[in-house]
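Some chains have been omitted; the remaining ones sit where they do in the full complex.
Chain lettering (A, B and C) follows the sequence in which the chains are written, and residue indices restart at 1 in each chain.
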């Protein structure tokens, strides 16, 4: 599950150790996809309340989903060294998990660009989770957003990456 | 550590179940503080590389910190039902944790306003962590952002909240 | 229904005719509310499709509503001479109107500030309507957004304003 680049140079740091944006202008545009995930853990009472209150109109989950999609489009404004990219597809899903209890959140982002969209997918799940927290925080402040992680990336010359998860 | 509001109504949903922004215009301005935290877990190799590469100029941590501060100011643009608020103070710290291995991230936000700044503090630690991920992802894609949570909030009529953590 | 200021000076223009932002720094903060409205007219086929497709999860209307709320918070970034204001409440509703056929959109914005929130309410209904158009434009490009107007404003020394509408 762990992938470590043995060439231990931080590509965002130049020779003097200063932060810098990696130059991607010479790379060719290829189709790239990234999938990220996280989960929001809460008490059973909160989980039940969201399920019940949400039933008629689905607004908690719908709002969190829209927030995640819109946040993916803000990624390069939030993460200082991210490149602004055209985005072909952003999909965010929140899946109830009664065992957690809480919600599993998944985001898939696709682009045809010179660099990947890992940060866009990670930003989408993070903001969807923060929005879920915001909408339920009057019920419970002890909710936790857990395990924001990259599930897979494809496309690009650095090779594909994929986490093996049971679920 | 868990606080559950027994009056299980979602204040962001109105009677019809639609999403809505809570009306705070009639509340008085009081001094409010919120502290949030999370951690970024990585391999020892990545942790060592950041420590070494970061030594001369501190740019990985410095960049993540600035990103967290700037993101706190974007909270109401990211979280759909958050109120735009003046912010009196935003502080973000990244503390190396060799046992994790990785980084502990803390954010403190202070305002004098009609409503609290929990979401600003949670957004700050989230984006600081995403930025750390971005700057080290060429080394390791399996890093995880863990346990984004509210440590405490003070001020406001709903009462103070505080998590008891050993650390 | 029409209110015309007989003192025909454009307060956004200074003596030389240049655009300027009105100085509100000397005004006192009072509670202010503005309500705006518009409608989106479509064919019966489109109206029926939205009603049907929307039934299970309510996403067309839910998405338009969230877009309207978030746009109200962007008003001072979109309208050059608008003042950035704290906003205490933003409410957006989309009401199906089978006779139109289409949707009636209403937005209410409340603030405690030195100047009013008419533009925030008007921006909210406009962007909610544009979002509805976006989500249904694959069905029909001839939809029209009609009669974006201020229904009422209260608070502030310029006096209250209210449109008398039958509906």
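Quick note on the criterion: a contact is a pair of C-beta atoms (placed from the backbone, for glycine too) under 8 Å apart; a residue touches a chain by one contact, two chains touch by 3 or more.
Computed from a predicted structure; not experimentally measured.
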For this session: With 3 copies present in place, identify the total for the complete complex.
Result: 6
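We adopt the following convention: only the chains that are shown with their structure count from here on.
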Problem set entry | Mean-CA-position distance for subunit C and subunit A (Å) | 32
Seminar exercise, completed: So subunit B residues touching two or more other chains come to 18-19, 77, 80-81
Exercise. How about subunit B: which of its residues touch subunit C in the complex?
Worked result: 18-26, 76-77, 80-81, 83-86, 113-114
Exercise. Of all residues in subunit B, which touch subunit A in the complex?
Worked result: 1-5, 8-13, 16-19, 38, 43, 45-46, 48-50, 52-57, 59-60, 62-63, 66-67, 70-71, 74, 77-82, 118-119, 122-123, 126-127, 129-131, 133-150, 153, 158, 161, 163
Exercise. In their complex, what parts of subunit A are in touch with subunit C?
Worked result: 57-59, 62-63, 66-67, 70
